[in-house]
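With one protein chain withheld, the remaining protein chains of the complex are depicted in position.
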Amino acid sequence: MLIARVIGTVVAPVQHPAYDGQKLLLIRPESPEGETAGATLLAIDRAQAGVGDRVLVVDEGSSARFLLEDDLAPVKTTIVGVIDEIELRGQRIYLAGEDR
Amino acid sequence: MLIARVIGTVVAPVQHPAYDGQKLLLIRPESPEGETAGATLLAIDRAQAGVGDRVLVVDEGSSARFLLEDDLAPVKTTIVGVIDEIELRGQRIYLAGEDR
Amino acid sequence: MLIARVIGTVVAPVQHPAYDGQKLLLIRPESPEGETAGATLLAIDRAQAGVGDRVLVVDEGSSARFLLEDDLAPVKTTIVGVIDEIELRGQRIYLAGEDR
Amino acid sequence: MLIARVIGTVVAPVQHPAYDGQKLLLIRPESPEGETAGATLLAIDRAQAGVGDRVLVVDEGSSARFLLEDDLAPVKTTIVGVIDEIELRGQRIYLAGEDR
Partner (left out) sequence: MLIARVIGTVVAPVQHPAYDGQKLLLIRPESPEGETAGATLLAIDRAQAGVGDRVLVVDEGSSARFLLEDDLAPVKTTIVGVIDEIELRGQRIYLAGEDR
């Protein structure tokens, strides 16, 4: 699983019911300290995340399908939670709401 | 899921019915701003994409097989939608048709 | 499978029973010598690991689901063991408890 | 799916019937223009490819197993076709047989 930051949104009509009514969010993988840590991905949101939120991402097709409850969905990347707090070697380095 | 740009086509006869009549498109992963963000891939097209289009790509075998409706297809990378619009931190940075 | 170091913890409410009561640990992939060897991941802990421990990580959804005994869990990265000892070309270079 | 160049062969006895009589080919991922684009892999050949050929590769276990018609084969990387032609933004940049 990855830490990422929601940085935007994408509009792309997909001819598959699994995408109906799903927001497509741009997410940038990050280090715990908030530095970019990989190429930007597109994710389906299952955690009411918004632009600026730090999120927990699962990048695996089966996980995405379980969350959408659609066994045949062509999906891979899902936001499963909004991160409230990150502690690095005993020190709190992130608390949601403090860095926006 | 990835953002990519369709940059070309490949002709390669594959001895498997899943590839019959399928276009093979060259796709270059991109950042939201349009910079190259990974090695070029080959994808099957399920979205009537053309060279120059920015597209939504799912790089997972099961997703590709669901879209081809072929449970035994040796496929992995599929274009599932053409991107109409990208918004980064509240600003629209891409609108299909404006950058060709 | 990967060698990683547990470097911290994350609090992120996930609306799925598979995450109830699970610690989310920050893990940094490492070389045998202890150098950073990839982007930080988030893992579920199945080995009573603590911050500072070197651990054995399996980064695959099915493995994670088998360990949680939950066939439909949206999970991917799991700590399966705490590393006691690393031997590199016949020389012991790590023994748990000696480098904290 | 990837573009790669067949650059050699490997002899490695594997104690599994799926490998009996299978050539193991060294393949180097390439950009459309022919530059190295990733670490060399080992692949099973399902397309009568030879050293020097540019090939279409699927790097996914299920795909490899479907092609070998062996549900339990420990295999992942398969050459599924020899590339005849690559067209980049409307220009033909590769035609099999012209660059050997």
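Each chain gets a letter, A, B, C and D, in the order it is written, and its residues are counted from 1.
In the analysis below, a residue touches a chain if its C-beta (ideal position, glycine included) is under 8 Å from a C-beta of that chain, and two chains touch if they have at least 3 such contacts.
In this text the structure is predicted, and so the values were computed from the model without any measurement.
Although one chain is not shown, part of chain C still touches it, namely residues 1-3, 29, 31-32, 37-38, 46-47, 55-56, 58-60, 62-64, 66-67, 78, 80-90.
On the side of chain D, the interface with the absent chain consists of residues 7-16, 19, 24, 26, 39-43, 51-52, 61-62, 72-77, using the contact rule stated above.
What we mean here is this: only the chains that are shown with their structure count from here on.
With every chain reduced to the mean of its CA atoms, the largest distance from chain B is reached by C. One simple way to say how far apart two chains are is to compare their mean CA positions; for chain B and chain C this gives 33 Å. Centroids of chain A and chain B (each the mean of its C-alpha atoms) stand 21 Å apart.
Annotation for chain B: residues touching 2 or more other chains are 62.
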